[in-house]
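Shown here: the complex without one of its protein chains, the others still in place.
By letter and in written order, the chains are A and B; residue numbering begins at 1 in each of them.
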Amino acid sequence: MSDGNKDGPANINRSSAKDSGTVLHDIAASSQSGTPPAPVQTTSGRPASYALPDANLSLALLENSDVGIIAIRRDGTICFWNSWMEQTAGFKAADVFGKTLNDVFGTALPNRLHTAIDDCLSLGMPAMISPSLNKSVLPLRPQSQFAQKFPQMQQSIRIQPVSLSDEDVICAITVRDVTLAVQRDQLLRRQAAELAELVTKTRRSEDRTRAILQNTIDAILVASEDGNLEPLNARAQELCGPQGDPEIKNIIQFLLPDCGNNPPPKPPSDRLLTDLGTGVIEILACPANGHNIPLEVAISHFTAYGRYHYIITLRDISQRKRHELEIQNTMQELENSNAELEQFAYAASHDLQEPLRMVSSYTQLLARRYRGQLDDTADEFIHYAVDGTQRMQRMIDDLLTLSRVGRHGKPFQPVPLTGLFDAIEANLKRAEAAPAGNVIRQPGLPVVTGDPSQLLQLFQNLVSNGLKYSDPTHAEVHISAREFDSFWRISVSDNGIGIDPQYHASIFEIFKRLHGYGDYAGTGIGLALCKKIVERHGGNIHVESALGEGSTFHVDLPKEHNVL
Amino acid sequence: MSHPRSVLLVDDSKFARLLIKAFIESGFPGWSVDEAAEANSAQQKADSSRYDYFVIDFNMPGKNGLELGADIRRQHPDATVALLTANIQQDIQNQAEALGMDFIAKPPTQEKITAYFSAKEAAHD
């Protein structure tokens, strides 16, 4: 379309028209009547072999041309109208000859067309009328496939003067259908717009991602396959920069799962805060410009463009470390004070035994020697003194046992509960505390893990408690076990007097008794001891009971003992 | 036709001024025609002499024809002001009309000039 006709067809046409001595209108008329027009002679400047084709052929070519051709005379009337025009405009040539374009199409034709035709006829100016600057100059029908989107054909129009003689000029109008090109242009533009929008969106999203990355508190770095480290955000740049830690890159490279052929040397041990292989990596960064910072290192990976990359995230855990230290200190203090307490309990109970034994021995001696020699009241007093010293003796024994749970624990080992309860029953029988057959065991009790002698003490306490607080003639204690995901629950139930729910928590406290000394024997230390043993095993003990309904003590013992 | 009129032509093109002056003098003998090449000198002339007609070009260095025309219309409400321009856009024509100015499209021809002034004179009489 950029090819103008620089020669200008005017010259050729001028000579041919002059030679033929006729106007196109007449040619058209004569062709319609079947009379051939006068033969056209060769232009003077051309070799004979380029003789112009005869007028019939020219006319046929123009008629059947794939462009619209209109010729307009000086007076504005149409004198040529090819078949392309007939089809697209819907007017037969015979019907438009002698009429003006306005007559044919109505007066809606744009000024641009009229001005161009006027300038062509009066001044010899050619013109081109483009489809973009002018919307559908002539009301022509589009091809059917465009009809839906384009009510009118999109046209590219050329207007050229054709001189018939020195005085006479006609205006030749060529119309090309460019609807397809316009459609393509619109499509291209729409796609370009979509693309531009996509680019904008992507850019916006990228900016956002970058801002998020930049403003993340953690330092983030990426390492390519060759171990080359690139800080991705401000914090990472800070740590790796001139004010940062000169060693940090080496440490990170050392931590990467595969860091090329020459692995970096192991960093100094004070820079690695955790043992390798424990799953948590903590390192110590020593920036040039400030305090050391403990960092937690997380390494993940991704594959991009066929290459493997690691993302290294460094999180400042100073705060967490401080908290951990505080907790550790508190724990230590707690442990110390517990130990002191146990030590005190042991020392107290142990040292109390000596004078107590003396009081006990002498009161018993008094009782033996002087029973019946003094008056009745004296006998009664001596009885109370003996009873008191005996109870005190038991309490001190129990206190000693309790204090030993923490201090004299044995290593844990598998303990088959069947054997354990065999031993308990045997003990009770020896003490004549349990008639045969009143301890009923669920078959197939499991093997648990723990300190065998403490576990024996625990369950023996529970069983004898159960028997103690029951009607001796009907007393029954049931032992059962139930498996949970992480622990075994061993349950000891009795059909005894039961415990009011308001006391369910306090019964495990030391020296807590719910009954007078006269009703049930005991020091009030038994359940406290049970609780202490269970806790040493990392487990739990609780009771389910109601008054008169019997009681069930549940002991949960963990299957695994990780942290002991 | 009534008594001779006075006209001030304002146009930066000497050619245009010569042409219009020649057309007026041949169509209306006895009329006086003064010239100015831009708005400032036109304003001075208008202040010192009385003109019946102002014919002002649109595109000029300095104030354009519409601006000068508006001033003249305000200062000399009795005078007739015409905007003469090749800029024949509707927008400019509308602005000229709103300011009470006539509109003459360039290029000026004898017929156009004679017709314009004849019609104006006929309306006055």
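Note that in this section a residue touches a chain if its C-beta (ideal position, glycine included) is under 8 Å from a C-beta of that chain, and two chains touch if they have at least 3 such contacts.
Just so we're on the same page, contacts and distances are computed from a predicted model.
With the options "Amino acid ABC transporter permease", "Chemotaxis protein CheC", "Succinate dehydrogenase" or "Circularly permuted type 2 ATP-grasp protein" in hand, the undepicted chain maps to the protein name "Chemotaxis protein CheC" (source: UniProt).
Under the touch definition stated at the start, the shown chains contacted by the missing one in the entire complex are A, B.
Within the complete assembly, A:Thr115 is the residue of A:Thr115, A:Gln145, A:Gln243 or A:Ser506 that touches the hidden chain. Only one of A:Ile129, A:Met153, A:Val297 or A:Leu462 touches the absent chain when the whole complex is considered: A:Ile129.
Against the chain not shown here, subunit B presents residues 13-16, 18-19, 22-23, 26, 59, 85-91, 106-107.
Subunit A meets the missing chain through residues 1-8, 10, 110-112, 115, 119, 122-134, 156, 158, 160-161, 178, 181-182, 185, 188-189, 192-193, 196.
We adopt the following convention: only the chains that are shown with their structure count from here on.
Centre-to-centre, using mean CA coordinates, subunit A is 79 Å away from subunit B.
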